[in-house]
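Below are the structure tokens for one structure; questions will follow.
With one protein chain removed, the remaining protein chains of the complex are shown where they sit.
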Amino acid sequence: MTAARTQIDLRDLQGDILRAYGNAYDHTSYAFVHIGCPPEQARAWFSGLVEHVTTAEPWKESKPVTTLNVAVTAAGLAALGVSEVVVKTFSKEFLQGMATRAQRLGDVGSSEPAGWEKGLGSGEAHVLLTINAQETEDHQRALGLMSEAMDDAGGLRIVFQQDTALLPGAREHFGYADGFAQPAVEGFNDDKAPGGGVPEKDGRWRSLAPGEFVLGYPDEDTRDDPKHRLPTAPAAPLGRSGTYMVWRKLYQDVALWRRVLADAAKLYKGGDADKLAAKVVGRWPDGTPLVTHPDKPDPSFDATMRHANDFRYSGDLDGRRCPIGAHIRRSNPRDALGFDGALTFRHRMIRRGMPYGTPLADGVTKDDRSDRGLVFVSFQASISRQFEAVQMQWLNDGNIFGLGHDKDFVLGDPHGKGKMTIEGDPPFFLAPQEAFVKTRGGEYLFVPGMSALAALADGTAG
Amino acid sequence: MTATGTSPRNIDGQAISITVFSTVKWWGRLFLPVLFFVTARVPKLTRTLVQLSFIHFARWSIVKEIPFNGPPQPKQKLNYPHMYFESNFNGGWEEYIDAFSHILTSGMAAFWGSSYGFPKALPVGPFKEYIQDNETEASHYYSAYPHATITMIKSALELDDKLAPLKRNAKRMDPDAFAAAYETLLTDAQRCL
Partner (left out) sequence: MPVRSANRSGQAYGFLAMTPIKPGEIEALQQYLESLRERGPSPLSRVSRTHMARWVIVPKFHRKPAYRQRKDDMLEIPSLIFSSNLDGDLDSYLDELCEALAPEAPEIWGRCIGCPPEAKGAALKEYLKFNQVDCGFFYAAYGQATVSKVRRTLEQRDQLVAFAVRSQGLSPEELQGAFVEEFAAS
């Protein structure tokens, strides 16, 4: 017997978490600000910011020209004057920060923090401003306003900024449609439950409890709790309507990807390089899932349609259609691990990333030394249960799938050791090789709710 | 690296140890031996455990009395039986307990239901707290093959059986026949590789 649906207070929640701004904005800038002035001065600037933050309330007329959202690191909380006692109520992994936990995330070798871009992972990043804009001039204007406000305040500087822009076709740099497969959250996008929710026994799908992604609400574990206990959250008033954010800059070596697949395809008897690449990813470039269309993409596939993601793996347990180690199958195994999805349903994430950098022209297989890749952004109630567990147990290892120590082939193995099996009659093996994706930096952040932001600005957060 | 969520002393490579002592109610004294006896003899009851493939070795034992080794050990009579649980597993501590709570809910109730303080297995939060309260950290933990995970070991054992005939016959086969047999082996054993 499930509890009655909870009503989310949209005015208290920042935007883009439960309901995506989607592809309404072409440009997104991420600016990490360092607070070098005393907390009272920082809070004055912060108050100014908070007035402009975009909430989760539905847009009444047209969409705003630009949106602003704010997140803070553990160091940022302290810089804003939050007491140590309160800061300690945040999760352990958030407090330690991503750089400290790099080893467990597989950020070693070419991805290790020592090689990260300046300003990321150093503890200097305090407040992250995420600005979305449609037209380039709106984007520039918003960035200008942001700079002005900081100059006025004094003692603030941007330690790292990443500008990003949508690629044509909402693709990422390896050429794949990305970002359209998201969890179905109860009360928000129940229409996406087929495929986005929890796969149930009789073929049905169920939306996820909002508390998996927003603190202060019941999650999948506590939704049926007769004692109505809520999931762990930071101390009031900071916890409510907040969420944790993972931000990572992932460089993608597109030339290497193309070369490796072209080379390997010479020995692959199951198809050409495009087919082999689709096997590695688990989808065709247009987004058609391999498990439903193993031989070629579906010409009628449309990522925005209601049932775009409505598929399961239980009819393909031997991986002949979609390899067991394919990227999307690893990052969201659905029912592939058996037990009616019980091993997977608590490890979902909302993803809101953006590609950055200019595309490498079609067919080019020589690196042009240009910086391009993906800014990975996820929102989840628990960084360790949702982001880190997926990274460690599903992407950077293969035990749970019966794949030994094989890692996700798209992300690659920083030590260049993991192979990938393409199941078949006979199977084909992709040789271990240098990673296609390298972590250039990242941070763990907290996205406060609106009243929490006000408390931070007032200095009443405790 | 998959071993996470617990003290480094409980970890050796990929293997994680968990050690839990719980105090057992009077009726557990009668119930638990029956549960143990039946579980060992009815394969169906451990099928899920086998399928989950997290655990290398696990055991439940009852301590009913403390053997007397002479002074200065006081002769101790226990008021209750105490249940010792240990597991050697792979993956994260959190994911391990989550899996048991969600998938072996009735199994957890059967084994811990007679222990004082056992909240139900679901919701997971209180159950994890209960385990944490009753868990003792190892001072030293050892695995003979720390980097191997369960499914790797099971695959390796299965592969050994499948590979044996080809190893025996390889030399004297005709190359084309060998190539065909090798391909059949790979196809047949691909889930082990």
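Think of it as A and B in the order they're written, each chain with its own count starting at 1.
Rule of thumb we're sticking to: contacts are C-beta pairs under 8 Å (C-beta built on N, C-alpha and C of every residue); 3 or more make two chains touch, one makes a residue touch a chain.
Just so you know, these numbers come straight off a predicted model, no measurement behind them.
Undergrad: Touching the absent chain in the whole complex: find that residue among B:A3, B:A99 or B:L186.
TA: Touches the omitted chain: B:L186.
Undergrad: Considering the whole complex, not just the chains shown, which residues of subunit B touch the missing one?
TA: Where subunit B meets the chain not shown: residues 9, 12, 15, 17, 19, 21-23, 32-33, 35-36, 39-40, 46, 49-50, 53, 55-63, 66-67, 69-74, 76, 78-80, 82-84, 86, 88, 116-117, 133-134, 136-145, 148, 150, 152-157, 159-160, 163, 166-168, 170-171, 173, 175-176, 178-179, 182, 186, 192-193.
Undergrad: Touching residues of subunit A against the unshown chain: what are they?
TA: The missing chain touches subunit A at positions 266-267, 404, 419, 428-429, 431-432.
Everything below uses one rule, namely that only the chains that are shown with their structure count from here on.
Undergrad: At what distance in angstrom does the C-alpha mean of subunit B lie from that of subunit A?
TA: That pair's centroid distance is 33 Å.
Undergrad: If you look only at subunit A, which of its residues touch subunit B in the complex?
TA: 103-104, 106, 221-222, 224-225, 229, 231-232, 318, 338-339, 342-343, 346, 384-385, 388-389, 392-393, 396-397, 399-405, 421, 423-427, 429
Undergrad: Give every residue of subunit B touching subunit A within the complex, in rising order.
TA: 1-2, 4-5, 14, 48, 51-53, 90-92, 94-95, 98-99, 102-103, 122-126, 147, 149-152, 155, 183-184, 186-187, 190-191, 193
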